[in-house]
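Below: one structure, written as structure tokens.
For this view, one protein chain was removed and the others were kept in their places.
Right, chain A next:
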Amino acid sequence: MEFAELIKTPRVDGVVLHRPFLPLVEGTLCLTGHHLILSSRQDNTEELWLLHADIDFIEKRFVGSSGTIIVKCKDLRIIQLDIPGMEECLNIASSIEALSTLDSVSLMYPFFYRPMFEVIEDGWNLFLPEESFKDLESMTDEWRLSEVNRDFSICPSYPPLVVVPKDTDDDTLLKVASFRHGGRFPVLSYYHKKNGMVMMRAGQPLIGPNGRRCKEDEKLINATLRAGKRGYIIDTRATAVAQQAKARGGGFEQEANYPQWRRIHKTIERYSVLQDSLIKLVEACNDQSHSMDRWLSKLEASNWLSHIKEILTTACLAAQCIDREGATVLVHGTEGTDSTLQVTSLAQILLDPSCRTIRGFQALVEREWLQAGHPFQHRCAQSAYSSGKLHGEAPIFLLFLDCTWQILRQFPCSFEFNENFLVLLFEHAYATQFGTFLGNSAAERSATLKLPQKTVSLWSWVNRPQEMEGFVNPLYEPNSLVIWPSVAPQSLQLWEGVFLRWNRSSKCLDEAYEEMVHIIEYNKELQKKVNSLRRQLAQLETEGSPLHTP
């Protein structure tokens, strides 16, 4: 077992754990291959079980012969461990550093985790493309399921099965793939049942400095237009950025070659900028010494809420084009694996009520993020406490969850899930015992890592009734309408449930939530009792007939 080599000191006694808003715990610290465990060995105090993978960064401090390790986690929590003995402390620190940055995915905890529960419904088989295509087929016959990418050779970041216009054959797709970044030819992302309009997504067209064109590409996307109708291309990059991309072989659809399309540029930042924004925001949230002015200026300087506003605005624009203008939409940025997915998935939450259910949201994450090739492994390798050189880490998915939370806050009765569900997804995207978010693409997940065979799906666990209970929004009333959130700055708020989660006591808010649940549950019960009394009464009235018979 190679983990043993990394663990020089597996156990230290007399370690003191400090956590904000919780009492100190003194106990024994143990290191295992995947966990840091602190136990007071008393029955009534809880133990700390921390996945090494959840550790973002550690700091060491020494005073005399004892040391302190400050552990900064990817879920933004910060804990402090006081460890007696200089050598023990150094050993523990170096083990944690090594174990939390293992290179090989196959050494990650999900490959070792054995569920303590019975898997009733295997999450790996829940959201198969074939199944969702059946739903599409029942609504329209204009699309087909293509197997052109079955061995991932045309587009390594696409799944084996994709939905394309019916009249576009696989040869055309091959040509179009060579004209789109990463081989990401336009595929169907969403079909709007209400008016038959669609949203597609792709990588940027590779027009390059000489304005290369691809007739097949034009033909493919034109095939999705209704006669005489224009479509919208939403480019998630600013015009200048898209212009610059031409020099590097990329670019955007030229008006001359796509006369039936109107192109709109929005300004969703690239991943490195977003990562920087997250780091600044979390730093501002964690600094307790700020004056009001300093806090507001740091919040502003982090630009986090600006990104939220821009992403939501773009999603609203896409939804508006489809629902209000009755137009077809194609969304892309550069690669089509980050900002593109933020926009297409959020637009679906606005347009499609089923995405606001628990299962529907899981399906959305599966379809628009996992299958669509968002590189989770790269993006979530480090979180807000990352330092030094980054390798494509960015809170793209967290921004999506934050935007969803903003919509949920504005439509508190239209979602079947509550905030806890979103927080759960954030946690598991960064560190987890489940295999769902491992790897960067469908190809890696199924072919290379064989995750469905070797790991447990997060959905297998979440969908158990006893777990589900905690994620259900008691206020939920299915709302079949398209929802339009406000994107005014006054309407957007800092997501306290994530960013202030460890900096405040949640006692009073939890109490309020429980009270709300209680009111709703009590009412339901009361209603049930009234109904059953009514039934009894009706029965009595018929049984009581001897009263009226002589």
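As a working rule, contacts are C-beta pairs under 8 Å (C-beta built on N, C-alpha and C of every residue); 3 or more make two chains touch, one makes a residue touch a chain; residues count from 1.
The criterion applied here is as follows: contacts and distances are computed from a predicted model.
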| UniProt names the one chain left off this complex as which of "Auxin-responsive protein", "Prolactin receptor", "Myotubularin phosphatase domain-containing protein" or "Glutaredoxin domain-containing protein"? | "Myotubularin phosphatase domain-containing protein"
| remark: Cross-chain touch to the chain not pictured, restricted to A:N44, A:S138, A:N210 or A:Q288, is A:Q288
| Sole contact to the chain not displayed, among A:L24, A:A447 or A:V530 | A:V530
| Residue of A:H35, A:K60, A:H378 or A:R409 in touch with the missing chain, whole complex considered | A:R409
| message | Going by the contact rule already stated, which one of A:L145, A:L299, A:L390 or A:M468 would touch the omitted chain in the full complex? | response | A:L299
| In terms of residues, what is the contact footprint of the unshown chain on chain A? | 285, 288, 290-297, 299-300, 303, 305-306, 308-309, 409-414, 475, 483, 485-486, 488-494, 500, 503-505, 508-509, 511-512, 515-516, 519-520, 522-523, 526-527, 529-530, 533-534, 536-537, 540-541, 543-544, 546-547
